[in-house]
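Missing here is one protein chain; the remaining ones are kept as they sit in the complex.
Moving on, here comes chain A:
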């Protein structure tokens, strides 16, 4: 699971949960993998990102994110900023671990890099 995905994901599917974001990451296996940098894609994703949650997620993985506190102005033209963001969004992957609902503490397993968001029938 990439941090881009994590930044979009909520646990709102659980009955009674209203915000369900951000899910806390407890990772037992993390991988860094090089991914081709496509600046226009990164720039397109930035307005959709919850920035504090992204920085917190990188911290949860024990990775220094080198990201500024806020999204910089004119980020579309700032290649250095886009590259750093690309690295955090696309190149850090949680292979094994858990995602924890901030409201109920419900744990969703991540195994083989794939989060499992299925619920038990008493939760829906």
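As a working rule, contacts are C-beta pairs under 8 Å (C-beta built on N, C-alpha and C of every residue); 3 or more make two chains touch, one makes a residue touch a chain; residues count from 1.
Criterion: contacts and distances are computed from a predicted model.
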Identify the UniProt protein name of the omitted chain, choosing among "DNA-directed RNA polymerase II subunit RPB3", "RBR-type E3 ubiquitin transferase", "tRNA (guanine(10)-N(2))-methyltransferase TRMT11" or "NEDD8-activating enzyme E1 regulatory subunit". "tRNA (guanine(10)-N(2))-methyltransferase TRMT11"
Where chain A meets the left-out chain, the residues are 1-2, 4-5, 7-10, 12-13, 21, 35-36, 38, 40-41, 44-45, 48, 50, 90, 112-122, 124
